[in-house]
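A single protein chain has been omitted; all remaining protein chains appear in their positions.
Now for chain A:
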């Protein structure tokens, strides 16, 4: 009995000592957790790596617009303490070595375990991102569910302006910002996993969200002299949205890749139609011009009622794609107060909306085919089934055939609800 108990105690002590993980134990306080990793082209070395990590101090809810202070120069720069975060930039031959090099200045080990965003500068991705993405796919700390975005201008400057303006948690702010992609569909939510898979794929090409800094100079100042024009094509690129406010960074549109290089962009409006084709359009309010009174619009809340049906086939050797979209919409408002809720008129409105969506979807496909020659829609997936094996499919090289594909688009819109009103009465004495 004594022997058995002794054995049990020895085993327990042994297991206890081993499970304390003496070699890999890391206290939470021993590390700083980079929330954002920014990559720019280096000047003195291959790559400039910027990290932003929380200081765990009371930030007071952020500073609004961020800080542009750069403490010190040389190899390592910057700190942004006002928003409850520190920002550091370093140049190094590789991302992973850069993370180690931070150890020369940051008192704690930099960890990517809780990274939320990967920010790539446009200059860098136009030259090719493959050498820099491969280490992240292999590195155990980097999670593949991090969001990825390309920014106009340097990633370093962008991160300097990346602050939480609502609440103290930058981490939460960034996660919720990515959810905005689902709420508005003005930019796609793309994770490293999605992007990396597309980068290696033979069926499609990659894309990311497009982001940038707004200096608030796009919103015209001064007195209104003429009648306000109606501009329905309000597609914007980041940095160009006519607005003022608190957060300088903004997401608008899509960065289009061909292989590992960025070849172009879609603006915020085009992105909505692009997302409709890929089935990732969650919802979005789109203003349809009132055909009876063209100075007015009818804002409608659109959503996909089912996944788009995309079919690919060969016609006389030429690839043809047919895209069928099924959308539902709710009327948000009727500025003209015309009785569109009427059973007959609502059909007319359906037709107008269908025509509107169909035209724009066709335009976006045309733009991507002719200008960027990159199948970000994933049409290639529909053609791979025509080949008996991978060898034949890869030899066919879908990406070289994408631009010659004929595309037929059909949109079907059903306006389901009319908001909280079922009839519009005329405003008296107008």
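Keep this in mind: a contact is a pair of C-beta atoms (placed from the backbone, for glycine too) under 8 Å apart; a residue touches a chain by one contact, two chains touch by 3 or more; residues count from 1.
As a convention for this text, contacts and distances are computed from a predicted model.
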{"item": "Chain left out of the displayed complex - its UniProt protein name, from \"Transporter\", \"Heavy metal-associated domain-containing protein\", \"NADH-quinone oxidoreductase subunit M\" or \"Spore germination protein (Amino acid permease)\"", "value": "\"Spore germination protein (Amino acid permease)\""}
{"item": "Option touching the unshown chain, where A:203, A:216 or A:296 are the choices", "value": "A:203"}
{"item": "Residue of A:9, A:105, A:137 or A:309 in touch with the missing chain, whole complex considered", "value": "A:137"}
{"item": "Interface with the undisplayed chain - residues on chain A", "value": "11, 14-15, 18, 21, 23-24, 137, 140, 143-145, 172, 175-176, 179, 191, 193, 196-197, 200-203, 378, 381-382, 384-385, 387-393"}
